[in-house]
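See below for the structure under consideration.
Only one protein chain is missing; all other protein chains are in place.
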Amino acid sequence: MAGEPLLRVEDLKLHYRSGRGVVRALDGVSFDLRRNEALVVLGESGCGKSTLAKALMRLLPRNVQHFSGRMLVDGVETMGHSEERFRREVRWVRISLVMQAAMNALNPVVRVGEQVAEPLRVHRGWSNRRALDRAAEVFGLVGVSADFLQRYPFELSGGMRQRVVLAMALVTEPDLVIMDEPTSALDVLTQASIMNALKRIKQELGTSFILITHDVSTSSELAERVALMYAGQLVELADAKDFFREPAHPYSKLLMASVPRLHQEETPVHIPGQPPNLLDPPEGCRFADRCPSRFDRCDRDPETFRIGERRTVRCWLYAQGART
Amino acid sequence: MNASAREVRSSVPGPVLSARDLHTWFELRQWGFLRVGSVRAVDGVNFDLQTGEAVAFVGESGCGKSSLARTLLGLHQPTRGEVIFEGRSLGTLDGAERKAYLARVGYVQQDPYGALPPFMDVRRILHEPLIVHGVRNRAERDQRAREALEEVRLSPPEDFLSKFPHMLSGGQQQRVVIARALILRPAMIIADEPVSMLDASVRVEILQLLRRIQIDHGLTLAFITHDLSTVRHFAERIFVMYAGRIVEQAEVNELLNHPQHPYTQALLAAISDPDPDNARQQREVPPGEPPSLLKPPAGCRFHPRCNRMIAGTCDREYPPDLEPRQGHGTACWLYR
Partner (left out) sequence: MKPLLDGLRRLGQYPSALVGLAIIFALVGTAVFTVVTIPYGQALELWRGGEPWRMHPVNARPVWVDRIAGNNSPRTMVVSSADAVIEQEPFVGGSRVRIPLDFDFGYADFPSELNLFLTSTHVEREPFVRLTWETPDSREFILGGRRLAREERVSISQDWELERRLGRVPHVGLFAGPAEDGPPQVLEGRYRLMLDVILFEEDARIDADLVVYGRVHGLAGTDHQRRDLMVALLWGIPVALAFGLLAAVGTTVTTLVIAAAGVWYGGWVDAVIQRLTEVNIILPMLPILVMVGTLYSTSIWVMLGVVIALGIFSAGIKMYRAMLLPIRESPYIEAAKAYGAGNARIILRYMIPRILPVLIPTFVTLIPSFVFLEASLALLGLGDPVLPTWGKVMNDAQTQSALYHGFYYWVLSPAALLMLTGLGFAMLGFALDRVFNPRLRTM
């Protein structure tokens, strides 16, 4: 596929103030995403992956201290957009978001059909009738019977509510849907069936996805590309086949080895130590303290090295091996 | 330990804990008194746990596994049937004996932060069970708190004793919860989803810790989880629960390699290992959702979703416990 990627993010930074200082939640994140591609953003809790979702939607907390970088949608720089223009042209039009625990954030006193139709009325000024018809269509897409349009959220199971939330994100036919932990609160069978729905939607509508999760196994159901985050930075960006089979970054390796597999005799390993505090991240490589391959260069902040056509690693181990 | 504790301990050899025809139903009432139905959270469960064994109860949310754990801990009264601990039915214990039983069973909960009172420091948290069980000597309590912290690898204990829960990481909090469960030197530990709220990188560590403690002390470990992929490494036997009943039970490898019940088969098929090929295929998932425990379907609870349902049998009568393979039990008409 040639031409501009659907989304290109360069050196995205988001710092916010807290009671105890400045939290560097995103500290220079760059990646790109092609049309109809699914990118999985992996990371432990507190690594900044949820902040990334909000930053891409420009849903910034009030206490932002610093927000910078470039974000190109179809080659158009959007960082300079005013809030109004961003809302009109990007948010929920080109990119929509399924927030973490959104299924518990549905309005309890409004029928789910109307909640799904809402963005159409707001963004496109559609009539109630037309919006509801479209909502019914999207319900079919995510595997919810159209009968459920008239139900209230509490009448639906967790899995159904999650599908409704997904329908809400898809109803405006965005190019990109960002999902933050969409299935982690759900059971295995429900999870699998929602992943099935996502795969089908991706194939049929050509939608791109960014799936943010800590669950490596489930993420593999959708992933074509994987971005691994650690302490506010992207440490590895690779195709899923490379990442899952031959992770490059020492953290990626440990993470993959820590994933329990159903058909595996040996006990999964655990990653010693804890991620650093984003209030005051250490000098040099942020993973150095927990890294088994640490050496003297790790005292300096590693550069991002390109080690494949679409593969980058932020680790000094690959410094000489910048092969391409 | 007082006299009744010793009495409970000196019992006949055999299973440490058994459930016989255990039912825990929750009555639903309208306007505070009108009975409108019962949620059959645990609906006829039988099992025996041997001393020193680690077992896992696996099932989806709402299958009754947490209610089962609470019934075993005496937090819910069984509606019918009994829990037998070291030869004595819990229902026959008097107040002091019941308290002594609680000291013999440790409890590890799902949400480590919620499980620790936020206004107590670790020392106080660990002292509490000892105070409740009459350990008056402060120095002795301190000594046991230190031992428990060493046991869960929070060392040196001095660094942690005066910390408050919010100052600890999730993994450390769960270690404190485990230390609290161990401090009364129990014979058995019931762990309800002990790692599902923790970061993936810490999960294995906590599970390994539980497993090591269980082996070191010859404890019985009942481990309640929805995650089949971790079970293999931390339990010897698996009980699969569906809609309030145990549908299949076997030794871990036997069950994972030769699942018999269609529900277990579906569950195993739905679990992904991190494999890039996953993204290219649809998984087979049984249609529908688990039934309401208020009105479970007649016959086998799984029959409305089962692709091998035998009309006229599965939808009429609940299947008996069968043993299609050596030491491998399942409640499914297919193996009659």
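Letters A and B name the chains as they come in the text, with residue numbers starting at 1 for each one.
Operating definition for what follows: contacts are C-beta pairs under 8 Å (C-beta built on N, C-alpha and C of every residue); 3 or more make two chains touch, one makes a residue touch a chain.
All values derive from a computational prediction rather than experimental measurement.
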Touch with the omitted chain, as defined above, among B:Y107, B:Y242 or B:F302 = B:Y107
Inquiry  = One chain isn't shown here. Among B:L184, B:M241 or B:A331, which residue touches it?
reply    = B:L184
Query = Residue-wise, where is subunit B in contact with the chain that is not depicted?
reply = 70, 73-75, 98-99, 102-103, 105, 107, 109-111, 114-119, 121, 128-129, 132-133, 164, 166, 177, 180, 184
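Assume only the chains that are shown with their structure count from here on.
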Task = Could you grab the centroid distance between subunit A and subunit B? Build each centroid from C-alpha atoms only and quote it in angstrom.
result = 33
Key: Complex interface listing, subunit B residues touching subunit A   = 60-61, 169-171, 199-205, 208, 226-230, 232-233, 256, 266-268, 270-276, 278-279, 282-283, 285-286, 289
Request  = Note which residues of subunit A are touching subunit B in the complex, please.
outcome  = 38, 44-45, 157-160, 187-193, 195-196, 199-200, 214-224, 239-241, 243-245, 254-256, 258-264, 267-271, 274
